[in-house]
Each structure stands twice: as structure tokens, then as C-alpha cells.
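In this view, the complex is presented without one of its protein chains, the others remaining in place.
By written order: A, B, C, D and E. Residues from 1 in each chain.
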Amino acid sequence: MSTAATSGMKLFTGASHPALGDEICKYLDISPGNIAIRKFSDGESYCQIKENIRGADVFFVQPTGPPANHNLMELLIMLDAAKRSSASRITAVLPYYGYARQDRKDRPRVPISAKLVADLLTKGGADRILTMDLHSPAIQGFFDIPVDHLFAAPVLVEHIEKHAIPDLVVVSPDAGGVERARAFAKRLGGVGLAIMDKRRPEPNVAETLHVVGEVKGCNALIVDDIIDTAGTVVSTAKSLLTNGVKKVYACFTHGILSGPARERLDKAPLETVWITNTIPLLDTWKDYRPLNMVSVAALLGEAISRIHCNSSVTSLFD
Amino acid sequence: MSTAATSGMKLFTGASHPALGDEICKYLDISPGNIAIRKFSDGESYCQIKENIRGADVFFVQPTGPPANHNLMELLIMLDAAKRSSASRITAVLPYYGYARQDRKDRPRVPISAKLVADLLTKGGADRILTMDLHSPAIQGFFDIPVDHLFAAPVLVEHIEKHAIPDLVVVSPDAGGVERARAFAKRLGGVGLAIMDKRRPEPNVAETLHVVGEVKGCNALIVDDIIDTAGTVVSTAKSLLTNGVKKVYACFTHGILSGPARERLDKAPLETVWITNTIPLLDTWKDYRPLNMVSVAALLGEAISRIHCNSSVTSLFD
Amino acid sequence: MSTAATSGMKLFTGASHPALGDEICKYLDISPGNIAIRKFSDGESYCQIKENIRGADVFFVQPTGPPANHNLMELLIMLDAAKRSSASRITAVLPYYGYARQDRKDRPRVPISAKLVADLLTKGGADRILTMDLHSPAIQGFFDIPVDHLFAAPVLVEHIEKHAIPDLVVVSPDAGGVERARAFAKRLGGVGLAIMDKRRPEPNVAETLHVVGEVKGCNALIVDDIIDTAGTVVSTAKSLLTNGVKKVYACFTHGILSGPARERLDKAPLETVWITNTIPLLDTWKDYRPLNMVSVAALLGEAISRIHCNSSVTSLFD
Amino acid sequence: MSTAATSGMKLFTGASHPALGDEICKYLDISPGNIAIRKFSDGESYCQIKENIRGADVFFVQPTGPPANHNLMELLIMLDAAKRSSASRITAVLPYYGYARQDRKDRPRVPISAKLVADLLTKGGADRILTMDLHSPAIQGFFDIPVDHLFAAPVLVEHIEKHAIPDLVVVSPDAGGVERARAFAKRLGGVGLAIMDKRRPEPNVAETLHVVGEVKGCNALIVDDIIDTAGTVVSTAKSLLTNGVKKVYACFTHGILSGPARERLDKAPLETVWITNTIPLLDTWKDYRPLNMVSVAALLGEAISRIHCNSSVTSLFD
Amino acid sequence: MSTAATSGMKLFTGASHPALGDEICKYLDISPGNIAIRKFSDGESYCQIKENIRGADVFFVQPTGPPANHNLMELLIMLDAAKRSSASRITAVLPYYGYARQDRKDRPRVPISAKLVADLLTKGGADRILTMDLHSPAIQGFFDIPVDHLFAAPVLVEHIEKHAIPDLVVVSPDAGGVERARAFAKRLGGVGLAIMDKRRPEPNVAETLHVVGEVKGCNALIVDDIIDTAGTVVSTAKSLLTNGVKKVYACFTHGILSGPARERLDKAPLETVWITNTIPLLDTWKDYRPLNMVSVAALLGEAISRIHCNSSVTSLFD
Partner (left out) sequence: MSTAATSGMKLFTGASHPALGDEICKYLDISPGNIAIRKFSDGESYCQIKENIRGADVFFVQPTGPPANHNLMELLIMLDAAKRSSASRITAVLPYYGYARQDRKDRPRVPISAKLVADLLTKGGADRILTMDLHSPAIQGFFDIPVDHLFAAPVLVEHIEKHAIPDLVVVSPDAGGVERARAFAKRLGGVGLAIMDKRRPEPNVAETLHVVGEVKGCNALIVDDIIDTAGTVVSTAKSLLTNGVKKVYACFTHGILSGPARERLDKAPLETVWITNTIPLLDTWKDYRPLNMVSVAALLGEAISRIHCNSSVTSLFD
């Protein structure tokens, strides 16, 4: 990266994922901005930006994965500090956008938390957002400020293709993910597509998973944006094997992997699980053999550089 | 409380302090509103209001003590849900207002988090705020919506006076708390006042605490709004005893009691510590003998009732 | 409807669909509000509310179907007039919410017009929104004001069930509509579900429509929210017949029916087409035999009455 | 125009008047920005900006003449697209500002649509406005963003003076236009001024037009900002001839020319009618002999260039 | 006034015109609200509302005549106090709206102060505005909150008609006031109308005043909204007498009467000068014989009562 491409830019990393921030800085060939972040014993967050940022183009890298509320408030506090310190432009970089799954009122008197988060980020001081693989693309419309939305698919596909899995079929674990799965299948060279359909045949009868589409004798790649407690992927994998699939692979952009995820995955018949590093992985996952970590740092770094230089971000995906 | 006084009112309690909410409801002779609150395994908050609140005058009781960020986000999410459910008016009741101590830029490039919180509450959907003993009274000015600000002093004084402590002097543990301590001394019948003054006589010499005012032979009551890690109160108590004080008492509105608080207090020469229940006390404190819990539920309940009925809240303190 | 239920309410109908407004008024047993609406020869809209609305709970019924821009601006102008006339509350009733299909950035540098419309309605003066079968449920999150979202399904299903179609399977014409179709199938007593999947096997080869799911020997009901130029429904119907379907039915909430719709439908093998009256039907459609118009006036009227009386709207769908 | 003067500038033309946009681009010696604009068969507008505009100083040229609502919404949608595409500054160029005549509440419960339009433009994403000969100069105060307000008078006067009309008197067709007419008379070298005064002598008696001021034996130039249905200008012209005027000329900035305009003008005793090209003229007007089209493209182009370069726009009129 | 008509209403009078406030209260048969207003020796304003206003419909009567800036700030401070005291609705009553004459950019780089004032009132806490005879009616559009705009004409005309002046002609002192003068002439039974036209025949020649319209042998009534330094009315009166007028009368809504007004009027040939009491008159004017003070207190009181009761204000002028 030429110096010109990053002149006047400052990149700060919150406490939620310093390793990713460092990797992005390495890609950009800059030093991370000097910021002191503290968590008091009552749980309040605090920060002090330790260098002059007047007139600077400031980026804060902070995925808002678990603990979601803490990471979000820490980000808001950093935005507030930057806003009051005369930054010329502030970009909140959320490789993972927490609360994205609460994007609609699917029952009476619930919040639309993904919109609330959008409002909080704007009120906190963000002038623009950089994020990746939003659970619902309509979340872009929750903002009045510009949102740059990256896709991890090209990076993931590049890694998956190295495995040269024969007879591949891409499987969407539910109806909501079909468009994502279809785009993936296309990038993988036009392989087949199947959809899991959960049905409860009669009241008081257990739900059953039907596979819609041809999977018999294939190797299946389950594709989804988020893996959280891993319940869906495990039941999908089992159902696919029952339906004659040979081997089951899975790939996700955001590895939340909370609660019973490890316990479930340890018992699950998965060959390989690709996950990107939008969310930091706990050390305890180091010995989970099928896991294959794919870095999106270069993609984020390149997008940050283009945003800073007013180059097209869209053309990253042509 | 007459039924008329609470007709059309709905009071919901967040997960941060259900006991206080219940006690307020008892005072008001109403049932707590039906709300389901959930914390997902990735730390995201969720709620569903389980009864119709259209046109209702809705109150959410949620102190934002530890874990501060989680309790604040949970409150914001409840506000968002209520706003979208056509409540006629929404009051956020924060018996303890977290982040109140970050109320100014005391060094370069820090946030003013108390203002950020005010903005978030307003953006989230609060039409008005009810709070108690704000660390800084200027925080009222951080809001453009009405703020009702209660004082715990009358309730605390009522309990302290029952002890009939002779030769009492009220002590402010630092300069910032003098006005609070003075008001307390006045309410206690015009007893004496002293101030702790922390000084570092020369560089690289330890700070020493001077007592400003006459305390020798008196019984001292340390008065402050917040007790958090208990460092200040313990060193103040020791210094007072060194300066000839007979017995040391202490009272606080907000008992955060985080981090090393218990360890420090266990070793501290305090006769009695009065704290209100604005923040829930962990069970582990049950065996801390000097602790004397004073309930502000009736005060909050009465204020809520008056807000609902458009009666004067100020006159509560005449 | 008792007089009490509508006391203090004023309902005005814009020029886009006076018949629907009249029908709603009949349900509510009130007279439509007196408003003069004019379109000048240069295309500008104008209105004058001809009765006092101070302190009133005002509703404007205006679907923003074709001509979309004209109907939307007319609605905004009515909102502005009401806002300046001291209405106590203004509800914009959009039985059909135009621009709902532009709800995301699906390619670079396009507008999110559904969000723009939400912003315009709010800026224009709407305090709340009543709408039906939004193309994307996330549009609710585009608003910070309360949105009541009705579903036409119960009304449509009631009519369809009268036909007692045997061997019914519900068909979603694309992946995006699967959740809608599934809910419909459930309401129809748990009938089968199938999905159309459009594929282009190789570059420069025509797209083909696959039917996912079992349809052979069944009667198919194509379910979608909008029928506009009718291209999709016609190709779906043909493909279903090719795949062994006996008869094809279709139902839609919003009948835009613009451009080549009539020409296409005239040639389409459809037994019955159910459409609600959220959008006015041109007279030229009177002789289109398969058409079966279902009124949602009572549903809208009941919702308006409940909003006015602060009763639960959700319970309409229990 | 030097390249430096337009570097970093992008000018896009909406569908309402592409010829004017092209002419402005020619003056600026730049290519029009690449934008795809579409009108769907249901009347909804759509656009896609087909080139990178990050950090650019973007101008959208779109007079909002007939069809007023469509042209306005199309402009708003282009603004929304640009705002979300990280333009550095967005200027909405409305050579003709539609709805300007609805600038006050002249009767109860009417909208102030000119203010509504100002709010919509700002909400849509405009950072500044460039417009010409606003019907009411107070409309500038409807905006909180900067408004550059151009005057067509210098350009029109230059053309009129070429005709060297002897014994000229400038006539304002109504009291509201006197200040405009007076300024015109001054620019024409201090010629005379007269005012039309419409009176109804008694109830149920037809209104009559009085000429206030000396016109007998003169050649009259009727001056107004807008010619729409041409009723006023035609009756003014007739009345002037009755009062001894020799020949009647007329000039207008904005030629809306809607409804019965052509029919009326065909019968009107007008020697020459000067109109600028702020609004596109229908082809049917080509054979209207008295019409004399005056281009304001250079004026708009020069203003755009000065806005871009931070030069004074006011000095254009010194 | 029945008690019901004012129940729940509180009317406070600022320091700018207590007499008018008292007179309005008498009309409404209520006591003025209890408020302490103070001006510190450094010129800062201060107020304390001395009674509970929770849930009340609050009105502040404060014309912003001289000293304009002080009266405006005092009003803003009262609004702020009321907003923070939980008033249910706040109406700023400005019988005279100061800064109304700065309503447009008539030269480069000047403020639009009338818009600024509108923004300040709204930001300060006004929910609605009640005002009278705005210098420019477009100022209503500077607000997004409801504005009730009263006309003094009916009250003034009632008084003038008692004088039964024969051969009356209404004169507008400039072109901008013609519409106002015409409406006045109509209310006076259709009397004649004339306009003053100020012209400078050649550079470096003094301006001369022409009378447009027939005035010879008539009695003239000069009509304007504001009399400030009285320069225009005096020169108009002289010019009218020169042109054969018998006697000159004048009437104004707002009597600012600042600077050289008294000196000029003392020398002016005016029979009677009607002024309303929207602005308080200095005691020094008591001996100015032609002055005839007309009270608008009943008109304001009636409007306040109707606003409070949601009755039509417009119908006051039918």
C-alpha cells in the first residue's frame, strides 16, 4: 500500500477484536491509532484517544459480536470521543453487525433492534458504516448515512475451491437463505442447489426436515451467514446424510459460536467448517479440527483504503 | 393508592432490578406489566411486551448499574418496543443513572458518556426521565425532554436520625461532594461539616488526606452519592479516626459495590453503612454486618404516581 | 360501530381510491371528512380540508399505487395541511405502500426508495402508519413512528375456501415469497407447498423454470403479494401446467395490473384470480372473467377503529 | 471553461429536461454524468448512477415543471442514490422550482407546499440548492441549507433590447409582481411602469381590469415570472390595447404553458413572447410564431462552475 | 367565558407587555399564571414558573417588539422552563412577531432572521404559535409547527367606521402593502384604493413620491402593518396633501414607534392614527393627541380560548 493511499487516515481498534485490527493495519502498512480503552469494574466502558485526530479520516474497527451490548457501547463511546475531537470523518467498521437478526416485527410489541442499533451508531457520531454480509440487506435502509456492504463470498469461495470437492451441491439451511446460497452456488461454478424445509405434519408431531432438491450421492456444502449455537447446521447435516449425501461441509461468514455450539459441533458429522475472522475465536476452539479460518482482513483493508481515497468499493466485487 | 391514580398506567420492570420494580408496584397497588425479557447466549437482549399498551402511560424501571452496558441496552430495547407499540407516553425510570461520572471532558479526546447516554435514551424512545441523585446535576441539561430528579436524602436522613448519633459531623470525602454533604448536614439539624482534602506535598511523595474542619471527638458520617470500589470511603474513615473521630458512619444513595469493594469494606472501621436499593445487592453482601438497606421504592412509586396524575413532584421535597 | 368508537375521529380520502375510503366509512358508520382535492393542469396537487380538525384523530386513506408519484405527493400535501391545522394525531393509511419493492441496494449507487418514502411520510406530518402486506417486512424498521401492519391473508383465505378446491398445493412464484406462501398454506389447512426456481443452465441459454416440490395432479394456487405486469404469474402458470398441474388459481393482495398485464392475463390459463381492493381497478378490467375482487375495507375499518380506541390491532389476527 | 474549474465535479441530468442538462455540460465542457433513469409502468421512478461518485461534487439538473409530482420524486430518488453513494456534496439544481406558488396559507387548512418541497429536498439528500426566479423570494427561508438564487432578467433584457422597442412601458399583470416589473423597467433603462388592478365594482358584476399608470400610446411589455395557463397575460394584453397601447409584448422566466395555454395564446394579440428554457417546451409549440426562446444554460453553467470553485455567485449580477 | 373553556389552561405573561396579558386574562376570566421574571444587571434573563404546570395547556404572551433581542430571549427562556416542567402543550403568543421584516435574502450574505427566529422558538420549546398580522405571510411556512395567524383588520375597521369619514380612499404607502390595503378597503365597504410609488427620475436627483390612483378631494386612510420610525407615513401624508387630499388618517397594527418616530409625528399632518396594543406604548406618547389605541386583547383572548377548546380559529374572521 503506498503511503499516499493512507495519508490523513487513522485506524483505531476497539477491544472486541484487536487481532483483526492489527491485521488490517498490516495490510494498509500503517500503525494502529493510539487509543486507551478501559472497562471499569462496574462494567462501564471508557476510552481516550491518545493522539491528535483533528481533520483526520478516522476508522474504528469493532465487530459487535459477543458480548454484544458491551462491544456496541464501547464502539459508541469511541465514536463520541472522536466526534468531540474534531475528526473530519468517522467510519464505524463493523465486520459483524450485531442485532442484525432482529430486523422486523415478527410478533406484536417487539423491538426492531437492528434499526435501533443503526440509530445509535448515527447518533453516537458515525458518518459512515463499513460492514460485511448483513443478515438482512434491508438493514442498509435503516441508515441515512452511506453504508459500504462487503461480501465474504469471494474470499470463502477461493478457499473452498482449493479443496476441489467433487459432486458439490450448495444447501441453504432455510428458506430465508436461498438467495445467499444461490449466489454461492453460482460463484462455485454453477453447482446444484438444495433447500431445507422444516415442516410439522400435524399438531403435536415433531417437526421434520425435508430436503428440497437433488442431493443424493452429492457432497453438500451448507452455506449460511451466521453460525451461532449451531443447532440448525447440525440438524441439517444429519438430515442431509440421511438423504444420501456423502460428505457434509459448511461455511459461514460470522462465527458467533456461543452457548452449546461447541458441544453440538463436536458431535456433528461435518468434514470442514469454513469461518471468517469477523468475530474473534475463543482459544478453546483451537482443537476443533474441522475448523478452517479464513481471513477477511485484506478485504476490509482494501475497502478502507478505497473509502479513504474515494475509489469505487463496488468494483472490489466485479 | 386509589385506582384512579394509576388508571391508564403500565409499569414494566427490566431484568436489572425486578425486586425494586415489584416493590414500586406494591406501593402503587398495581400488577407489574407483562413483559418477556431474554438474553441470548451471544449477549444480545430481546424483549416482548405481552399486553396491549396503546395509549398507555408507560414506565420502565431499570437502573443502569453493573453490568452497565447490558442494562442500558436492555432498557433501550424496551423503549424501542414500546415506541413502536403506540404507547402514549414513555418514561424511563433510572433509579441509578449509569455513566453519570463521565460528565465532562477532563482530558483531551475522551467521550462525554453521560451525554451520550442521554442521547441514546431519547433516540431509543423515552419521552421523559425519572432518576435519583444524579452524580452531576448538570446532566439534567443533557436532555431536551423533561427530567424529574429525586433526592434520596429525606429517606436516608429519616433512617439515620433513628440512630440518634451524638456529636455528629458530616464529612464530604472530596471537594466535589461538598454541596451534597452540606445539604445533608442541614437536613440532619444543622450538624457540623468537614471536607477531606487530598494533597501530594511534593512530587514522588505519597498523597496525604487532610481533614478540613473540626472533627476531633465527633462521630463522623461520610456522605456521598456513590460507593463503587470503596477505596475513598475506606481511606477517609481511617484518616478520620487518625484525626480523633470516635466512630465513623457512612451513607450512600447508590451502592455499586463492584470489584474490590467487599474486601476493602471487610477491613474498614465503619459502624454502619446506609445504602438505598437503587441498585440490586448481590446475595454475597447479606453477611456484611454494617450494611443497612433503605428502600426508595415508596419515593419512586409516589413520584411515578404524581407524574402520571400531573401532580407536582417537587412538592415531594418541600 | 358504536358512535363512541369513532368520536373525535376524522377520516379523509385522497383522490387515489375514493371508493375504498367510502367503504371504510360505511363500515365505521361515519361520513367521510370534507376535503377538496385538486390537480392543476401542470400536475401540481392541492387540497383544502373543509372542516375544523383541531384536536381530532385524523386518518388519510391513500394507497400509493399508479400513478405512484402523484398519489404519494397528494398524500404528503394532505399530511402537511393537517399538520398545520392542529390535528391531534395523523395516521397515513396506505393500503398499498408504493415503492416497497425498492427496499435494498441490490446493485451499486441505487436509491433505497422504500426508505425515502418512509422519510417523506414522516417529514410530511404522519404520526403513524397503517398499511397492509408490505412487500418486505423490514420496511417497518424504516420508520421511527408506529406502523400497524395488516395481513390480507385471513380475508383472502375465507373467500378461497368457499371454492373448496380439491388437491390444492400453494405455489410461491419465487424464493423471496416462500415465507408468505407457507403461511398461506398453513391457513388453508396445511396444504402442500411448492416453489418456482428460475435457472439459466448455461450462458446464452434461455432461463427455465423448475418446480421444486410435488405438484403433479394437484390444483395449484399461486400466492404473491403483488401482481403488476403479470409476467411472472403467467410463466409460472404455464410451467405448472407443463408439470402436470390440473388447474391454476392465483391470489394477490395488491393488484397493480399495469402495462402489459391485461394482454398477458387474457392469454393466461388461470381459473380464478383473487385480488383485494387495496388499489382501484380500472373499469377496463370489468370483463376479465377470472377476476374475483375481495374487499379489505372492513379489515381496514376495524383496524382504524381499534387504533382510534387504543384497542389491540394484533388481536385482529389471532 | 478550464479543466481545473470542473475537476471533481459530476453533473447528472434527470429525465425532466435532458436538453438543458446537455447545454449546461457543453458550457462547462464536460460530459454529462452516466445515470440510468427509468419509469416503471406503475409510475414508480428508478435510477442507477453508473459511475463512481465518491468524494465528488455532484449536481442534479431537474426542473420540477409538469408533470410536477413525477419530476420531483425522480429528483428525490436521484438525491437518495447519491447520498448513499458517498458524494461529498450534492446540489439540486431546479431551474424551475415547482409548487412555488403554494407558499402561504391564504385560506384555512391548506398546505404550504413550497415549504413541504423544501423539506423533501433536504430530507432526500440535497446539501444545497441552485434555482432561478423563485415565485416568492421568501422560499429561500424555507431552507436551512444554502440556496443560490439566480435571476433571468439580465439574459432576457439582453434579448429584448435587441428589438429596440420604442416608447416602452413595463406592465405588471398584478400587484404581487410590481417589484419584479420595477426591477425589469430599471434594467431596460428606466422605462415607465404600470400595474393591472383587478376590481369587482359591485357584487354579481364582472371583474374589470384597470390600468394603473400611463400606457396610452406606448408599447407595453408584460413582465411576469411564470406563464402557466396564459389566462392573465391574455386578458392583460386585451385590456392594454383597449387602453390605447400600440403593441403588446410579454416575457416570462418559466414557460409552464399547460392546459388551455396554447388555445388562449393563439387568439392573443401578442407581438413577441420571450420565455427561457428552464422548462422544456413541447414540440407542439414550434409553430407558435411569437415565441422567442432564450437560453439560461450559460447562466446556470457559470453558476455551477462558481459554486464548485467557491467563487462568488452574487457577482454574476453586479 | 365559562370555566370549562379555560380548564387546564395556564397563561403566563412575560415582562415585555404585562398590561396586554392582564387584559387577555380578564377576557378569559382567569388569573395570570404565577411566574417570576428577572433581568440581571449583566442583561441576562431568568424566570421561575411558580406553580405546577404538569399536563397543562400553557400560553406565553410576549410580543417581541423593542428591545427585540431581550424580549425574544426572555420568551425562549420561559419556553425552556415550561418544556422542562412537563407542560402538555406550549403556545408562544407573539402579538407582534419581531424580525418579521428580515424575511428574505434581498442582498448577498445577509441572514433570514425571521426564519432564524422561527427556528429558535421551535428549538426553545414552542409547540405552536399564535401571532397577528405577520409582515410577510410566508413566515408561516418558516414553521413546521401549527401557526394561528390573526388579523387586526376587523377590530380596527370597527373603530374607524365609527368616525364615518366621508369620501374615503385607502392608501398603501408602498407596493408591498397593496394586498393588505385592498383587503382593508373591501372591509370598509369597498372604498377606493391608491398606491404610493417612490421613484428617482434620474441619478443624483431626489426621489419623488407619485400617487397612483385617484385621491384628489378625498380623505385618505394610510394603511400599513407596522409604524416604526414613522418616516414613510409622514412623507406619504405630505405627498397626499400636495395631491389634493383633504385630511389624512392612518392606521397600523403594530406601533413600534422607535427612534425619531415622535419627533416626526409631532410635525406630521395626521388627523387620527389608529394603533393596536400589540406592543406596549411608552408613557411619553400619552400626550400625542391624534393617537387612538385599539385593543386586540379580546381577539387574542378569544383565539386562545378556541385553541384550548379545539374550536375553529378561522371562523373568527368569517
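Some observations on this one:
Simple rule for what comes next: a residue touches a chain if its C-beta (ideal position, glycine included) is under 8 Å from a C-beta of that chain, and two chains touch if they have at least 3 such contacts.
Model, not experiment: these values are computed from the prediction.
Shown chains touched by the missing chain in the whole complex: A, B, D, E.
If you put the hidden chain back, the residue from E:A5, E:M73 or E:V191 that touches it is E:M73.
The chain omitted from view is touched by exactly one of E:I256, E:L270 or E:I304, namely E:I256.
Between the chain not shown and the residues E:A81, E:I139 or E:I275, the one that touches is E:A81. Touching the missing chain, out of B:V212, B:L241, B:L281 or B:C309, is residue B:V212. Contact with the chain that does not appear here is found for just one residue of B:A5, B:I145 or B:V178, B:V178. Interface residues of chain B with the unshown chain, by the touch rule above, are 103-106, 108-109, 112, 114-115, 119, 136-142, 144, 147, 149, 175-176, 178-179, 182, 193, 195, 197, 212-213, 312, 314. Summarising the interface, chain E meets the missing chain with residues 40-50, 53, 65-70, 72-74, 76-78, 80-82, 84-85, 98-99, 102, 105, 107-113, 115-116, 119-120, 123-124, 228-229, 256, 258-260. What chain A contributes to its contact with the hidden chain is residues 52, 54-56, 83-86, 88.
Note that in this section only the chains that are shown with their structure count from here on.
In summary, the pair chain A and chain C forms a contact in which both copies contribute largely the same residue numbers, shared numbers making up over half of all those used.
Remark: chain A and chain B have CA centroids separated by 38 Å (rounded to whole angstrom).
We define each chain's centre as the mean of its Cα atoms; on that basis chain D and chain E are separated by 34 Å. Contact with two or more other chains is made by residues 84-85, 105, 108-109, 112, 115, 119 of chain D.
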